[in-house]
Every structure is written in C-alpha cells, then in structure tokens.
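Complex shown without one protein chain; remaining protein chains in place.
As written, the chains take the letters A, B and C, and residue 1 is the first residue of each chain.
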Amino acid sequence: MRNVMGIIHHIKDEAAFREITKYRCVAAIPFGGKYRLVDFPLSNMTNAGISNIGIITSLKMRSLIDHLGTGKEWGLDRKRDGLFILPAASGGNEKNRRRLDLEDIYVNLDYLENSQQEYVLLTGSNIVCNLDLTKVLAFHRQKNADLTVVCSEDYQFLPQDVARGVYLQKEKEGRISAVSPGKPHKNSVISMDMYLLKRSFLLQLLEECASLAKWDFVGEVLPVKVKKIKMYGYVHQGYLGLVNSWQSLYKHQMELLNPEVWRELFWGKGLIHTKLKDGPPARYYETSEIKNVFATSGCLIEGNVKNSILFRKVKVGRGAVIHNSILLPKVEIGEDVVLDGVIIDKNVQIKKGMQLIGNNENPVIIEKNQEIGGGF
Amino acid sequence: MRNVMGIIHHIKDEAAFREITKYRCVAAIPFGGKYRLVDFPLSNMTNAGISNIGIITSLKMRSLIDHLGTGKEWGLDRKRDGLFILPAASGGNEKNRRRLDLEDIYVNLDYLENSQQEYVLLTGSNIVCNLDLTKVLAFHRQKNADLTVVCSEDYQFLPQDVARGVYLQKEKEGRISAVSPGKPHKNSVISMDMYLLKRSFLLQLLEECASLAKWDFVGEVLPVKVKKIKMYGYVHQGYLGLVNSWQSLYKHQMELLNPEVWRELFWGKGLIHTKLKDGPPARYYETSEIKNVFATSGCLIEGNVKNSILFRKVKVGRGAVIHNSILLPKVEIGEDVVLDGVIIDKNVQIKKGMQLIGNNENPVIIEKNQEIGGGF
Amino acid sequence: MKKKECIAMLLAGGQGSRLRLLTKNLAKPAVPFGGKYRIIDFSMSNCLNSGIDTVGVLTQYKPQVLNAYIGVGSAWDLQCYSKEGGVTILPPYVSEDGGEWYQGTADSVYQNLKFIEQYNPEYVLIISGDHVYKMDYSLMLQEHKENNADVTISVVEVAWEEASRFGIMNTDKNGFIEEFVEKPAQPKSNLASMGVYIFNWPILKKYLEKDAVDPESEHDFGKNVIPLMLREKLKLYAYAFQGYWRDVGTVESYWEASMDILDDYDFLNYFDDNWNIYSAPLMQPPHYIAPGVNIKRSLISDGCYVNGEIEHSILFPAVFVDKGSLIKDSIIMHGAQIGSGVKIEKAIIGENVVIGKNSVIGGDGITVIEDKQKLKENSQVGRLYRLKRVDKQAEGVSRYLAESP
Partner (left out) sequence: MKKKECIAMLLAGGQGSRLRLLTKNLAKPAVPFGGKYRIIDFSMSNCLNSGIDTVGVLTQYKPQVLNAYIGVGSAWDLQCYSKEGGVTILPPYVSEDGGEWYQGTADSVYQNLKFIEQYNPEYVLIISGDHVYKMDYSLMLQEHKENNADVTISVVEVAWEEASRFGIMNTDKNGFIEEFVEKPAQPKSNLASMGVYIFNWPILKKYLEKDAVDPESEHDFGKNVIPLMLREKLKLYAYAFQGYWRDVGTVESYWEASMDILDDYDFLNYFDDNWNIYSAPLMQPPHYIAPGVNIKRSLISDGCYVNGEIEHSILFPAVFVDKGSLIKDSIIMHGAQIGSGVKIEKAIIGENVVIGKNSVIGGDGITVIEDKQKLKENSQVGRLYRLKRVDKQAEGVSRYLAESP
C-alpha cells in the first residue's frame, strides 16, 4: 500500500458530543480505556503500509498534536512521507456542517499535489474498526472502480444518529447507484466514511468543486457524481462503531465489554497503536469488587466497579460503587461515591459520598478539570 | 536554567509582513538562509538549559509544526517537559493587535499551572540575537526583581517600525520606571520583548487580567504595573534584529552579510539550531561570479550573485544577475534574469530574461508557488 | 563534549546464576519484575529522577534482550543521539587481537576509562542494574560534596541476623568508613553496602589503574578497590539510605521482593507524576476483567484477559486466565495462557507458558516454570510432584525446586 496516501478529514459536527469536544476535536476524543478516536483509522492505515498521512484539524488541535507527536508510535516519524497536520479551512469553524469538507483539503492542495502516491484514502476520524485496507485496494482494482466506499450492511444507528448516516443503494455486483445523506431507504447499506480513489481523480474533483463552490463531498458531490462514475461498495464484515454523538460514543465503548468485540478490535488483523505512556500496572485492593471491566495502567481500585471502562490513573475509593460508567484519565472517585451511567472527563475529582445517576441512553457527562461535591 | 520555562508568544501584526505571512505565522518566517525566526528564541532558551517551552501559534501553524516536529533538533523531544504547541485564543485572529496577548496564555492556563519551573521567560518569536540567558536569570536574582526585561540601548528602528517599539525609561541601577509602547522618548532604551518573571507572579497577573479583561501585557498591563513592582532592564550588548515588518525582515537578513554579524550570531555563545534537511553541498559553476553571498546546501549557481542570501536548493541560471536579493528555498532563476532588491518566496520560478527591480527600502516581494514570466 | 558534573556507570552484565530459570536467556538486569518492568528500570529511572543525563551501561552476559530493551534510551529520556550524553551501551570490545569478557566490576569500568574521559566529569556514580530501589542520587552527591569525601558508599540498614550475608561497613561517629568486611561472621554493624558508589573522578581513575596492574586482584569494587582505598587512608563516607532496597539475587528474594512491591501501597508511584518508574512500554490494549470473578490485592497489566480468581498476585501484560482458575501469591509473566480450572499457588510462571486446564501448580516452596513450556491438561507440578517427572511436558518445569528441595 505504498502507493496509497491517507487523509483523515475533520468532523465538524462537534456539537453532537457536547462538553466532550469543548477542548478537543473529534479525532482526539478518548475512547476505550487508552485510545483516542484517531488511533483507529490511523492504525488501520499504517498496518496496511500507508506511510503518508495528512490529518486535518481545527484550532482545538492541542491534545491531538500532543497525542500524535511525530507519529513515532505508528511508524510515521520518517524523512519521506510521514504524518502531516493540516489546518482546516477557516479554522474548522463548527458552524460549517459539511460532512466531508473538500475545502479543507483544497486549502492544503500543495500537500496533495506534492505527494507521490497513486491513490488517496479519505476517511473520517470517528470510525472504530479493525480493517484490512489492502483488501479494499485489491477490490478497487479488481472492479476497476473510480471510487470505492467502504460500507456496512448491518450497522444499526442509534435513533439520534440516523440523520448523520450516509445511505447507499448497492447493486448486485457491488456497484453503488445512489448516495443519500441523512435519509435511509429500504435495503440501503451504510457508508463507513472511507473513500478510496486515485489522487489524480481527487485533484480533478477539487478543481470542479472550486469552480462551483460546492464543497461537501458527501452532501453535494457524490449524490450527483454517482451517476457518472464507477462507484463501488466494499463491505466490511467485522465490528463497527460509527461515533457520531455522545450517545454513540457511550454505546460503542460499552460494547468493548463484550470479549468478542475486545478480541476482534485489539487482537485482530492489525494492532491498534496509540501514544505510549508510563504508569504502573493497575492495582486492585482487598476491598475491590470488579465485574466486567475494561481498565488500564495506573488505576488504583478499592471500590466496586461493574460494566465500566477506566482510563489511565483512575482512582476508585473504598465503598464507591461505579456502574455503567466511563472514567477518563486521572479521575478520582472518593469513598462511598455512587455512579451509574456517567461519563467523567479527565482530571475530575468526585468527592466522598456524591451520587450521580444517568442511564444508558442519556449518560451524565461531567466536564474536565473539576471538583464535584465536598467543598460546598 | 532547569527552573525556568519558556513561552514564545504569538506576534499578531502579521499584516506588516505582507505576502510573507499569507501562509505562515511570524514565528515560521524563513530567515538567514536556512532558519526560521523561531529558531533564535528557541535556541537561546535551549542553549541556556530551558527544557520546557510552549509556543503559541495561530491557524497558520502548518509550516511551524513541520519545522519543529517534536523538537528533536533542540533537544526537546523528551518525556518530562519538552515542546508544547499552544493554540492562541480565538485562533490568533489578526484583527486583534495586542502586542503580547496574555489571553493566549490564559486559554492555556493548565499548561502553565502544570509546569514545575519557578520562573517563566516570555519572549517574542521575532528577535534575532545570540544571547546567554543564564546571565539574565543571574541578573534577575541579583536585583531581586519582580520582572526583568531584556533591552537594548543602541538599537535603531527603521522609521516604519518606530511605532511598533516598546520604550523603557531606565534609571541608573537598571530599574525601569516607565514603559511606553509606541512612543520613543529621550534616553529611552528599547524592550527586546523578553520578560523574565516568577511563574507564580505570572499566574497572579493572569488572574488580574481576567478580572479586568485587560489582556495586553505590554500595551495595558506593564505601563501601569511598572510603578508598583520592581522591574529591571538587563542590557544585551551584542547584535540585535527586531523583525517587525517586511522592511526590517529584509534589512536584518542583509546585515548577515557582515562577517562580524555572521560570526556573532552563528559561532557565538550557543549554536542556533534549526530543522536539519538533506541536500548536497552548494555547487558553483565555471560561469558563476559570487561576491558577498550567504548560501546553503542544494544551491546550483551558474550566474552572477552579489550581496544576496540564497536558501536551500536555489538555482541560478547562466547569465542571471542577482543583487541585493533574498531567495527562499527552491527558487529557480532562469538564464539572463536580472533581480535587484527582491525577496522571492519559496518555490517560485523566474523565467528566462525577466527583470525585477526593487530597492533597499522597498524590496519587491514575490509570493510563493508561482511562475513569473515565460508563458505569457 | 560538554563537561559533566556527574555521569553514571551502570553495571548490567550480571549472570544472576542463582536466579537460574529466570536468567537462562537474559542477563539479571533484564529479568521482568513488578508487572511491567525489568529490574534495570529502577536504576535507570533513578538516574532520570536524579537529573543524571549520561549513563554508560556495561553489558556482558546474554546482552541481546537488554540491548533491545534499552534501545535508544528514550524510555528514560536518555536518548543516545542526544548531544548531552544519554545512554551508551558498553559491551566488551573485540579488537584485532580478539577480545575477552570483563574480569570484574572494577575491570569493566577500567576498560571504559576513555568513555568517561570524554565527559571529564567531576564525579562518577557507579550503580548496579540488579537492585530494586528508588533513590535520589543527587541527595547522596550533595552529602558527598558536603563531607568533602573521596568516595561515598550508600548503605542501608539490614536486619542484624542477615548482616552476615552482606558487605558491612563500620563507620566512625561522623559516618566515615573505618572498615569494610565482606560477609562478616560477627558483624559489628548492620550497615550493608548497596553497591552504589560516588567517586571523585581523578581518584577513581588512579585506583582503577592501580588495580588493573595488580596480578592478585579480582578487579572487583567491593573485594579489591574499596579495601585498597581504605588501606591507603582515603576519605570514604557512608551515605545512609532510608527506604526500600533489595538485591534480587535468588528466586526466593525475587519472589519476596515481588510480594513486597505488591503490598507497598505506593512503591510504584501511583500518586507522584514527578517520580515515575519508567520502562520501555508495550503497545497493549487495556485489560479485561470478566463478570463473576474476584480480584484481590493484585497488580494487573495491560492486555490481560481475566476470567478467574486472582489473589495477591502479579499479572504481566497479555496474560490470559480462563474460567474458574485460581491464582494466588504468584507471578505470571508476559503472554502466559492459563486454562480453565487451573490452580496456581506460590509460583512464578514464565513468559508464554501454556498451562492446560485443570492443572495444579505449586507446592511447599516456590515453583518456577520456565519460559515457553507447554503443560498438558491435568498436569500437577510443584515440589511434591516434581520428583516423579511423569510427562515430557514437565521438561524445564520447576527445575529450581528439584535442585534445592
């Protein structure tokens, strides 16, 4: 796959993630105990041998840049090609809700032009899966396609995400005959927001877009182009999480507690890479009770944790009861705290005795860097 | 200097650099054949042992991030401390012309709070000098100062930069009694835009600023504070270039052609580090005539070059005559071209026979990625 | 090269022959410890945490694993490509006339005098990669300077009944060393040498050169160089270290130190982000704890799948524990696969060992199962069972116990 380059586009619908995206872009949203969303598309690409990857980002880039560094963990710290941080057009303004904004690529045209690869894989940053992209390229070539979209036949959106989906009409041989953003129809398959095409074709599309000032690849370009080009759908069979909102962010992390999903995602075709951090192994105490939990290094657990995900350096005090919750790095849970259906962002302290109860459809979200309870 | 951290602030007056800052922030402006402006403050800091440095940048960050990487060339690729890219408040909006915008630091307050160092050195990115900062710290401690500003007693602004200067009233013992942005007065010394203070004091100032919504450190805070605190001026004796406009950008580069300046800046107290790039040694041909020129690797020179600076991979065709000009990387000068008083940005081709004439006060600026002449 | 105040020479060539099965393929400093570390991580992290940025690592016995682990040193901010020094691996060198192993601890440093000379330091810190401890060497250096000593040796109080197993210092009331006795039958003090020395560089150089030409010498710091310095009336100061220190030299002490770490609430620094124990981390997903299991007083590393009961044990990364198993007072190394219904007690299970279901491991002593062994279903291994040697799969199993019952 040395002849494919990757571009990870910037997801603009940050409002769907509420407080989670207050300080970070969608690509940098923490996921699954030690990852960030961008790790999945990035690792899928580098595992397939793609070594020239551009990531479009907004002003909320700091945690993304800290996370990626020079891309060493993904083998992207190289002289030729490597990892490129690309600023979005007009700062990745949230009000502009283009699904896949070609203008963001157009303002970085020189990067695209100076790259040497024959193909481009355009992908979102919110796609949780472990996928062998070499098969997508083989499929693309075998079909002699102009454009291949990776799609899922059985993915179920949450009700609130349905309007965020892109639905495809797929014919028998895999040919795509219609692209409908937001409107599912009978027998439609779902676009996974991964598009493979020739770099020369993308450059040509960009020139067309510039002349028409129509920039939304999925909303405006594909629905029209699909009639004129050979567009094919490659079906991904394995686990898929499309993280489009805080609800699906919660749901797809909870699915990791299914050992089948854990095994497929993390012990599957390729390893999902992330930034390596120091920290001792998780420590469980005499008083702990742990059931169905996904946890990682630096955790100190004295309480009762069930159906939950603990990121790095989470501390759970004695007598605390944590159910159905996701605790991000450096969260400290005091003694006898009760949590159920809660997402707690980084570096929050929940003081002794507090109770926070949400539910599976509407988890409570606690914004980062706070103390809850205690003092008042 | 392990107990000092550095913050390089974001210069907002980008308009003063015309086309040069169309695609890059001031910190990333190419300077002196192979450097970017940020290399000077960054190298001065790391040469003094400062190993925790934050750089505030705007959306035009791509070339800056490419240049800095993880800071390896400056020894900043480390687990503890290192190099941090900090986004400016509201995207480093150009319309906001605060000279030293504390709001940019305030939005990154957690970085400042989580740092361990006792002192902070606040500095601009446009200060060309080779300075031993350990002496500034020693001076600061010896004076028991609240704030030390590095200043110059003999620096001469270009007329158009006078209003961009900050003028200090310095008393005998070095005590600063008045800070006047924009208005020089008799016997005033010039602020070099480098401020040393305790981190705790900066945090306190930031809280005051936030409560008053006054954010301009130099324009609003210091002129008032100077009466209440012990502010001292440390005098830098050596070469200084304050790059405030495209005119001074030109002037200070031309000064490098003075071997005394070249020696002091590049063979002085500490080495100025920059991103390392590959490229063969410069190649001079039989037909070349070279006088008073600063050039670097990858150049291929067949023509006549005088009083000029050539960046990486510049090609000068046979019969071309280049005087008093600055050619950025990958500029190609065709045969018999005549240039005088011109700054040519990256990756420009000047076709055979073209003539471009500016002058020392008002050099012509050619924007990057163009072909000039030939085709039409 | 920049002149340095203090550089460290880390002795990492140890064979650790009393650790036997754990050091069959690697040097003692490379032995995994504490769930995600190797023993050398403690000394390396001490360097970083003490502000020492130049470390020469003297390797010898089976260095491949250690070399690969140290890599470029960036795990400890000791990038070997840095201009400031960083880590340099110093194996015995082969010249045109051949090469040979270092003859002793002092000889290994003597062979690398040129390396030290490059930095022309004021002080040289000699440490070992075999010990588990957290120490700020800069405090020791400060006392060394304050006492104007030629050499400072770090000592730790050991139980009086154990003192005869150590090198014991007898000091005057100011802390200066009057006598150094290796394994005294009748110890006069309980201050044991930790094998941590600070030398003034010119003194070290002079005495190493002296020692090198002494045909009687074994070229060992403790046996030869220090006693010589004492005989010649140099100022040797004993720095009293307060804290946990352990030479992990035998299977028993390895197991005991592991259990000590397990019981020490914060030895691995859960709370202090400014004193980490650094290691070269692995890319592993978080671990998964299944419903219906019990985990008590244990350390669990990333990548583990735990569907059994874990009590007072350490699981290294990527250990798989199937349903209904019980692991107690044990250490399970990287990648071991424990089948369902297995009982393991007081055992050290090597890397990538596979244990068939319903097996029972452990007996009176400490049972060690060597790396990569595969045990059939219903295997019974441990002190009581060892002598039978029933099946071929038991090859390499608990050989340690068979040898010293």
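Here is the rule we go by: a residue touches a chain if its C-beta (ideal position, glycine included) is under 8 Å from a C-beta of that chain, and two chains touch if they have at least 3 such contacts.
Not measured: the values here are computed from a predicted model.
K.L.:
For the chain left off this view, which of B:Ala295, B:Val342 or B:Ile372 is in contact with it?
P.N.:
Answer from the full complex: B:Ala295 touches the omitted chain.
K.L.:
Which of B:Glu73, B:Glu220 or B:Asp345 touches the chain that is not shown?
P.N.:
B:Glu73
K.L.:
Provide the residue numbers of chain C that touch the chain removed from this figure.
P.N.:
Interface with the chain not displayed, on the chain C side: 61, 71-72, 74, 80-81, 91-96, 98-101.
K.L.:
For chain A, enumerate the residues touching the unshown chain of the complex.
P.N.:
On the side of chain A, residues 2, 75, 77-80, 116 touch the unshown chain.
K.L.:
In the full complex, which bits of chain B touch the chain not displayed? Write them out.
P.N.:
Against the missing chain, chain B presents residues 32-34, 73, 257, 259, 262, 265-267, 271-274, 276-286, 288-298, 300, 306, 309-310, 313, 315.
The definition used in the following text is that only the chains that are shown with their structure count from here on.
K.L.:
Please identify the chain lying most centrally, where each chain is represented by the average of its Cα atoms.
P.N.:
Nearest to the common C-alpha centre lies chain A.
K.L.:
Would you mind checking which chain's C-alpha centre is most distant from the centre of chain C?
P.N.:
Most remote chain from chain C, centroid-wise, comes out as B.
K.L.:
Can you check how far apart chain A and chain C are, centre to centre, with Cα atoms defining each centre and the answer in Å?
P.N.:
Comparing mean C-alpha positions, chain C is 41 Å from chain A.
K.L.:
Hey, how far is the Cα centre of chain B from the one of chain C, in Å?
P.N.:
49
K.L.:
Using the touch rule from the top of the page, what residues of chain A touch 2 or more other chains?
P.N.:
278
K.L.:
For chain C, what residues touch not just one other chain but two or more?
P.N.:
Counting only residues that touch two or more other chains, chain C contributes 278.
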